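Sharing a structure below in structure tokens format, with a few things to ask.
This part shows chain A:
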Amino acid sequence: MYVLYLILYGFILTAVLGLIASWIDRKVTARLQYRKGPPFLQPFIDIIKLLGKETLIPREASRATFVFAPVLGFGSVLIVSTLLWANNNRLFNSFLGDIIVVVYLLAIPSISMMIGGFASGNPLARVGASREMKLLLGYELPFILAILVPIIKSDFSLSLGEILSVQAANGAFAGYASGILALIVCVAVMQAKLGLVPFDMPEAETEIMSGWMIEYSGTGLAIFRLMKNMLLFTLPFFLIILFLGGLNLSGIGILYSVLKYVVLLVIIIVIRNTNPRLRIDQAMRFFWGPVTGVAVIAVILALIGK
Partner candidate 1 sequence: MTREEILKDLKQRFKEDIVNFFDKSPKRVYMEIKPESLVKCASYIFKELKARFNIASGVDSRTAIEILYHFSLEYINLLVSLRVKLNRNNPQIDSLAPVFKGANWIEREIHEILGVDFKGHPDLRRLLLPDEWPKGVYPLRCDYTEWDKNAIRDRGV
Partner candidate 2 sequence: MAKSVIPIGPYHPLQEEPEFFTLTVDGETVVDIDVNIGYNHRGIEKLSELKTFDQSTFVIERICGICSTSHPFAYTRAVEDIIPVEVPERAKYIRTTIAEGERVHSHLLWLGLAGHFLGYNTVYMWVWKLREEILDVMEILSGNRNNYAIFKPGGVRRDFNPDDIPLALRKIDSIVPTLNKLKKAIIDDPVLHARLKGIGILTREDALDYCALGPTSRASGVAKDVRKDAPYGAYDQVDWDMIVTQNGDVFEKVVVRVLEVFESIKIMKQCLMNLPPGEIDLNIKNIPPGEGIGAHEAPRGETFHYVRSDGTNRPARHKVRAPTFMNLPTCKSTVIGETISDATIILASVDPCYCCTERMAVRTSEGKRIYGGQDLIRLSQEKTQRIRRKMGIK
């Protein structure tokens, strides 16, 4: 049963939705730039093509780690998405502290990128990986602070199921001032976690030639891309569960769910297309300064019940 869930929801549904989201991203970007954009199935074709290509492992790379890194990241995203779907669909009673598990698992894709970058033995990949590490240090603090808000709101419950049922009873947390502030913080963090402009310095293609990804080819690259595309669905999904009351997959509710997701996606795309890339020190300052400040305010507001 759980295995079926893992494959059906955790992998296939998430991957398909993620790939469609990445197509929407590319298409909307193209339209913003007065271009026509890629055909609908393009992200699927890209993945299939990459799976069929030769995988080169650089001689200086540490072989096992280099191969293992994409699998690690992919696996963690798979588990996260399964957990989220399971909670969203009330498949089983969620265990206490699954929100902590999700937060930790969401850090693993970044760590897998670092491992992959450092393992490939390329100086540019090393720079990319070290930037990823700095970025991770930057955004983790405001992210956790922002996630405290729904926890506080749902009476210090550490389970996703509890958070969802509180929201089902009292309305989504985004309706409160604290919820809105925390959501804004989370959107900024999401941009960084997804590695999109203005926080794409780990893979800045014009500076360090796609950074940590530089040495990956063929299957490794395909898994990394699939992982990123799945994250493009999983991260907004996590935010929807925390702040917007989850996805309702029955009847007319499905339209409302799609709307929630598309709004978040469009915010991501618009931010990405109207900003230049920041420097890593500017990004760190941004996350530790204003973003953490807003997150702290959100937590205080949540504590006094706003």
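Here is the rule we use: a residue touches a chain if its C-beta (ideal position, glycine included) is under 8 Å from a C-beta of that chain, and two chains touch if they have at least 3 such contacts; residues count from 1.
Regarding selection, all candidates are chains of the complex that A comes from, given by their letters.
Computed from a prediction, not measured in an experiment: that's the story for all the values here.
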Neighbour chain for chain A in the complex, from 1 or 2, resolves to option 2
Note: in the complex, chain A contacts candidate 2 through residues 29, 32-35, 52, 54, 58-60, 121, 123-124, 126-127, 197-198, 200-201, 204-209, 273-282
